[in-house]
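Of the protein chains in this complex, one is absent; all others appear in place.
Naming follows writing order (A and B), and every chain is counted from residue 1.
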Amino acid sequence: MRRLALPIGMVIALTAPAWVWNPYHLHTLIMAGIFAVLALSLNLLLGYTGQLSLGHAAFFGIGAYASALLSVKLEWSPWLGLLAAIVLPGLAGFVIGRLALKLRGAYFVLLTISFAGCVSLVSVNWMDLTNGPLGIPGVPPVEIALPWLPALSLRSKSAYYYLVLAAVVLAYLLCLAVIRSRVGRALVALRENETLAASVGIDATHYLVLAAVLSAAMAGFAGGLYAHYTRFVSPEVFLFTYTVTMVIMVVAGGKGTLAGPVVGAVLFTVLPEALRELTSYQWQMLLYGVLLVAVLFFMPEGIWPALRAAGPALRRRWRTS
Amino acid sequence: MKQAMRALFVALTAVAALVAPAPAQEAVKVGVIQPLSGSVAASGNYVRMGAEIGRDWINAKGGVLGRKVELLIEDNKSDPKEAATAAEKLIVRDKVPVIVGAWGSSMTLAAMPKLEEYGVPMVVETSSAATITKRGNPWVFRISPPSEMEALGLGKYMKDLGIKRADFLAVNTDWGRGAVGAFGDLLKRSGAQVGTAEFMEQAATDMNAQITKVKAGGADTLFLTTSVEQITLVLKQAQEQRLVRKVITTGGSSSPSQLIKQAGPAAEGTYHILFFLPWFPEAMPDGKLAKAFVDEWAKRGHPFEGLTEGFRGHDGVLTAVEAVRIAGKPDPKAVREALWKVNVMGVNGPIKFEKDGPAGKESGQSKPSIFIVQVKDGKIALPAFAAKK
Partner (left out) sequence: MDQLLQHLLNGLLLGATYSLLGIGLTLVFGLMNVVNFAHGEFYTLGAYAAFATLTLASVHFFVAIPLAIVAGALAGAVCERVLLRPLRGQSIDTVMLVMIGLWIAMQNAELLGWGGVAKSVPTPFPTQPMVLGAVSVAPLRIFVFVVSGFLILGAHLLLSRTKLGRAMRATFQDRETAALMGVSIERIHTITFAFGAGLAAAAGALLGPVFLLYPSMGDLASLKAFSVVILGGLGNFGGAALGGLVLGIAEELGAGYVSSGYRDAVGFLIIVAVLLLRPSGLFARAERVG
């Protein structure tokens, strides 16, 4: 059953534009994909090093701004913009990782919150660079320009869906590679017992900085994808609610598992839209909060681990009945 | 008791709706995107209330094209991303031929690519950023004044106000920044000096530092651009610090009635630029319509303070439905063509679009009426100079 989950999920994901005929639903899926990359990136830190970054919206926002500004002001190709959306947040992640190398737990949380707060204020107040609260409208869409073909615009929804899907798969494979490697084992060792890990020669700083850089670069890439999709970037990308949404997806989905954040991202992107359908606006956010509490109350480890545990239990009941 | 009556009324209308024969044809849908939760929820809800009055009035007169008008109201949660999603949902899923929204400029700007993508027009009812109509998005039709237009509206009173040097205190958003620029230009043009420009975050509650700084400069006037909540706080805190300035609030959302109620004597003498005068409906371009709107608002138990914001919802829906009527069918492209032909009397005044932005892809911009009032002896008054003109 578990071996079938991945292929079935992939087939569903690959054929989605064929049967999701409604562009609004496809839009929801694209947003879910962007958030899945974000959740995977946060999970790399939270799930595998145990360090919670509550400033992850900063990397997302830096990526979005980098790509938007380069392609609007300097008229770079959006692809180069997306590359910058990986490199610049990665650098920021490096700086934060180095600065925070002595800090753990709650102190790390607060450092990342403060970092995000500062970056957000810069985006509002540095008018010359970021256009301040007015934001940057008119971010160009991504195009594939092959020399012998007319430029193929990824403006269409299903094309962009595949771009985002590719990004999710890439992010997933990257996380998988990291976790299966020596690096991943070192990270888990550090999470479980840092003193012990250090005593067998694992350099905590080195691995934590590496995780921070990878995580920030992934979040930045998601920001770039977001900028070229919504084609408008404003300081709201730094909103704390974006970080909170990522944390919800990771923890409620199942931190420290690979599939958990993806499941969480899809679920918690679809949920607000489902609530939009089911109830009037007064109740949507209230129900969202209540449902969140309920999910954690009954599945404190997260949805994915709970599902995995429920699978064999159900099967056993099948057999005995 | 009043609430029980209202509940009974609602229940009765619900029963009536169930009993009444189903309409022969499907209703004409109008999308509404407003911030109904989050930091500016109060304003968004007022606009929604106004939009509902607009809908009910139109339906009472038989609707449009012989069909009822139905509002599909979506919350953008004061977040641009949500505004874009809401626009997508309204256009794609609900197939609305026209949208009214999305209050804040950043929310409107985020929704605008969706309009272009699917070709659906939007009547912009509140946003003030100049870029909205300058970007070459031919699906945007704005009935609210951009800051520049508002500054021009104040221009004719500059001599009467006798401003020599003015400071600015504004919320750190597109709106606040835009107002500082536009009114700064106005001051320079009319030969007055521009002092310091201070900003505050949207959620800030303590503005003492900014006020102390303003006090240290020697200006005679303070332009204040922010939500009514922050204006209240600024006025109260300015009084605590004995800041003596001619205060002029801009943006038109700043319901002075609420200020009098909540800031008390601190609001005395302040000037307010408004787009609706619910205290003197007869002074509006269409006095009868304005009076009827004020009465209906009161009848529904909505707070009086919300009127200066709520009328936008009415005018937005009125404009959208009028365009549907001219188009003869609820089709987005036909409605966009028809919006250019709209010439209708709203609560604010005549609504008629002129071309704005790059040639060939112009957006529509109406020229709203702009007024100024003063708080005098705890009441709203038309300043002597404005009453004359």
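Just so we're on the same page, a contact is a pair of C-beta atoms (placed from the backbone, for glycine too) under 8 Å apart; a residue touches a chain by one contact, two chains touch by 3 or more.
In this text the structure is predicted, and so the values were computed from the model without any measurement.
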* Asked: Which residue from B:Q210, B:T226, B:T250 or B:T270 sits in contact with the chain not drawn here?
  -> B:Q210
* Structure fact -> Cross-chain touch to the chain not pictured, restricted to A:I12, A:L110, A:L278 or A:L314, is A:L110
* Of the listed residues B:G181, B:G264 or B:P383, which contacts the missing chain in the full complex? -> B:G264
* To do: Decide which residue listed in A:M10, A:L129, A:L278 or A:V293 touches the omitted chain of the complex.
  => A:V293
* To do: Considering the whole complex rather than only what is displayed, give the residues of chain B touching the chain that is not shown.
  => 36-39, 41-42, 44-45, 172, 198-201, 203-206, 208-210, 212-213, 215-216, 228-229, 232-233, 236, 239-242, 258, 261-262, 264-266, 303, 305-306
* **For chain A, residues in touch with the removed chain** => 46, 52, 99, 102-103, 105-107, 109-111, 113-115, 117-118, 121, 124-125, 244, 247-248, 251-252, 255, 282-283, 285-286, 288-293, 296-297, 300-301
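One rule holds in what follows: only the chains that are shown with their structure count from here on.
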* Just curious, how far off is chain B from chain A if you go by their C-alpha centres, in Å? -> 36
* To do: Name, in rising order, each residue of chain A that touches chain B in their complex.
  => 22-24, 27-28, 31, 124-125, 127, 132-135, 137-138, 155, 230-232, 234, 236, 239, 241, 273, 276, 281-282, 284-285
* Quick one: in the complex, what on chain B touches chain A? -> 36-37, 73-75, 77, 79-81, 84-85, 88-89, 91-93, 105-106, 109-110, 112-113, 117, 129, 131, 135, 172-174, 176-178, 199
